[in-house]
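A single protein chain has been removed from this complex, and every other one stays in its place.
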Amino acid sequence: MKKIAVLTSGGDAPGMNAAIRASVRAALYNHVEVYGIIRGYKGMIDGDIKKLESRDVSNIIQRGGTVLKSARSEEFRTKRGREKAYKNLTELGIEGLVAIGGNGTFTGAEIFMKEFGIPTIGVPGTIDNDLYGTDYTIGFDTAVNTALDAIDKIRDTADSHDRVFFVEVMGRDSGYIAIQTGIGGGAEMVMVPENPDSIEGVIDTLSAGRDRKKSSSLIIVAEGEDLGDAHYISVKAKEMLPNMDIRMTTLGHVQRGGAPTAIDRILGSRLGLAAVEGLLEGKKNVMAGVINDQVVYTSFHDSINKKKPLNKDLIKMVNILSI
Amino acid sequence: MKKIAVLTSGGDAPGMNAAIRASVRAALYNHVEVYGIIRGYKGMIDGDIKKLESRDVSNIIQRGGTVLKSARSEEFRTKRGREKAYKNLTELGIEGLVAIGGNGTFTGAEIFMKEFGIPTIGVPGTIDNDLYGTDYTIGFDTAVNTALDAIDKIRDTADSHDRVFFVEVMGRDSGYIAIQTGIGGGAEMVMVPENPDSIEGVIDTLSAGRDRKKSSSLIIVAEGEDLGDAHYISVKAKEMLPNMDIRMTTLGHVQRGGAPTAIDRILGSRLGLAAVEGLLEGKKNVMAGVINDQVVYTSFHDSINKKKPLNKDLIKMVNILSI
Amino acid sequence: MKKIAVLTSGGDAPGMNAAIRASVRAALYNHVEVYGIIRGYKGMIDGDIKKLESRDVSNIIQRGGTVLKSARSEEFRTKRGREKAYKNLTELGIEGLVAIGGNGTFTGAEIFMKEFGIPTIGVPGTIDNDLYGTDYTIGFDTAVNTALDAIDKIRDTADSHDRVFFVEVMGRDSGYIAIQTGIGGGAEMVMVPENPDSIEGVIDTLSAGRDRKKSSSLIIVAEGEDLGDAHYISVKAKEMLPNMDIRMTTLGHVQRGGAPTAIDRILGSRLGLAAVEGLLEGKKNVMAGVINDQVVYTSFHDSINKKKPLNKDLIKMVNILSI
Partner (left out) sequence: MKKIAVLTSGGDAPGMNAAIRASVRAALYNHVEVYGIIRGYKGMIDGDIKKLESRDVSNIIQRGGTVLKSARSEEFRTKRGREKAYKNLTELGIEGLVAIGGNGTFTGAEIFMKEFGIPTIGVPGTIDNDLYGTDYTIGFDTAVNTALDAIDKIRDTADSHDRVFFVEVMGRDSGYIAIQTGIGGGAEMVMVPENPDSIEGVIDTLSAGRDRKKSSSLIIVAEGEDLGDAHYISVKAKEMLPNMDIRMTTLGHVQRGGAPTAIDRILGSRLGLAAVEGLLEGKKNVMAGVINDQVVYTSFHDSINKKKPLNKDLIKMVNILSI
């Protein structure tokens, strides 16, 4: 393999730049030419592809976002679009791909690879940590720390005013961010899609806290919580506990950005390197991940379709620790 | 004057603890006993007042919120409530008050002082910077930096996806936070209550940015913007610019908390000290502020009723710098 | 077991407060009384021991340092000192101990336990990550992120001035902090006690970087590096590369403090809980750790005497990624 290309796709995640840098330098280290595809599959179709040298990825490891940019591409969902993409790659002589992103990215890569046979290795870059085949995805640790920093600030206010705060964090399909910020933020309760919750449970928790003379309470709600969003739940709670000073806030898009944490830079670096080494060893159609501190490769099929379970001991831990 | 008391009231602001610490230590330095009133006027009525020593305010200068807590008090709006408060103060022999807070705090202090004659000096503690008689209020610089930190993160995402972001920051009556975060965040436009804005102006700005090949745009909206909130404005913009990827986020309560910046710790320290020195010199019914790096005292009447103008050159600057 | 006590000993580490909070609340959750021993073994001898309730550990999870304080105790090295300590514990009816700290802490605990038979479970709290029996120690992730934040700042200057910087990070016996900050900081080289280094190697790396038109270079030196400290190495490098602008800095004590990261709060929480659960299940003389995301208990003997190896692949990775 003499030429490969790297792309990022899907929502950006802190640490993607570390993975890009590692892929580029691992390629060059192995005397492989390397190209960057701008805006993921869209750039592949548009031919927005440029040769990268080592200096092009200098001084990016500490930056949030992705220097290769990301975009949706409806056209890549069509056969015709993918044909254009393939033509662009072959014209440049690109023989392998590193695709950094999430579920949608890998789904696209799998279809493309089946049709045109270009070996592809995926790198899990998404803040949600919802991919099977790796303990953590790139960006998750940064998102949790960003959320935690916000929660520390909210607690200052909650405590000064004896308030209850409902805080909504990201996680459409997964409670990973919620559970980690809940434990780290010393929350009284964490509401995640993986666990059944009820308004009664919320009321019980808040009432019990009040009886134990808690001066303030935090309840973390995952974006994908079945019971409703944080706004809805806080309104319900206010109706039933009219004497409590109850507020809510949604952390929103800030959770995606910012300088990556050490963990995300190292994970991005390891997996960017592992993707290139995998390609050179002839692997394809797999996602590189780290499980128990070892690099492992999982088929796209499994990483897309299998569900990574949430450790429910952690939910139980929230109850014990908020006593 | 041999005994004074300190309270915080209204919304908490980072740097209030620096002001509390400075008031307590300035009192002790001048051989004056000092009491802390818990939860502002509510605690004054409930008699929740405790003697403070120097060690009680150790290691608080770096903390957000207020260790004396804050609360609303409907009862203090009644004559009867204020009589209870006065009785509690006289029983302890308290002869002067330092009241840290905003407009509402000073209004309460002025009424109380007129009725019962206890000399009071106000310290401006509010993130909104909307008080006449001081260049900056305690908490404003921290709130701006917190908002800026969030905006830096959002720009990572905006830039990675070529998006437009509307970001709503605090400031119900004042565009101070918006204008400073707008300049500091490199925003394309800032929408504040002090300035007339129109959807057409928003569309023009975004269209012009697109024509100049800007890859992303940020528009900062003050909470009190006349045209509507950031959600409303972003929806309108989407209708008129359907091809742009337009998002919005409301920063919310995180802007209130967090470790205070250097400026807020120093301002809090100077004004807490100035309040006590003012009381000892016989001043009363005034707010201590810093104008042009000098401590000045402004009557509660003026600080409550006069309007601090926003420097409109700064709004113009946003336009020039986003070219 | 109806009464236990918790102590911190050795150098403070961010996340110790999370472990204290978890131990206290896990005890109370299990209807066990819990005491805090102030200043570790010194406080045990001095009888500086106080009963803790749930509210005593509120709002500490986000704080650096240890609310139970830490101190050296020469007296605890004597039989007589330990007898005093035992007497104080028995007078209060304390039947079990949670000892949060490092190697020295566990050595003390083991001797004490052998002499007096009080069951003790250790919790690994040290920024150095040099304890066998756990993937990570509490405080390590925070220290690495603090060092990384400093290195990002230094790179701003290095890059603006085309400089070489030697940065010394903590780690007297272990290169863990150095290797992680090296990868995360995009360093050109990492010098750790586990790996043989030479001045010639340093010169080669810097010369090669210059030849590849690197505008700046960072070399991370672990405190315990055999070749000498960062000052010594930078002086040698300057002698041999007089045309390069070479600087050095020692990060020092800042690496110990600060709000703990999510990882350290969660690890502290899990292990504080695991220590109490271990005591209640009859375990003793062991350290609670997390290996491959599972709680495990390792005998004090092994945790003190066995050496946790540094993953040398990571050193190799630095070379590849700095090409």
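Each chain gets a letter, A, B and C, in the order it is written, and its residues are counted from 1.
FYI, contacts are C-beta pairs under 8 Å (C-beta built on N, C-alpha and C of every residue); 3 or more make two chains touch, one makes a residue touch a chain.
None of the values given here were measured: they were computed from a predicted structure.
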Of the chains on display, those the missing one touches are B, C
Of B:T8, B:S174, B:S234 or B:S269, the residue in touch with the unshown chain:
B:S269
For the chain that's not shown, point to the residue among C:N195, C:T249 or C:N285 touching it.
C:T249
Considering the whole complex, not just the chains shown, which residues of subunit B touch the missing one?
21-22, 25-26, 28-29, 54-55, 58-59, 61-62, 135, 141, 144-145, 148, 152, 155, 159, 180-181, 183-186, 212-215, 259, 261-263, 265-266, 269-270, 273, 292-293, 311, 317, 320-323
Hey, which subunit C residues sit against the chain that's not shown?
8, 11-12, 14, 39, 63-66, 69-71, 146, 150, 152-157, 159-162, 165, 247, 249-254, 256-258
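Here is the rule we use: only the chains that are shown with their structure count from here on.
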What chain is the most remote from subunit C, judged by the mean position of CA atoms in each chain?
B
Quick one: report the Å distance separating subunit A from subunit C, using the average Cα coordinate of each chain.
28
Between subunit B and subunit C, what distance separates the C-alpha centroids? Give it in angstrom.
39
Roughly how far is subunit A from subunit B, going centre to centre by Cα mean, in whole Å?
35
Could you list which residues of subunit B touch at least two other chains?
none
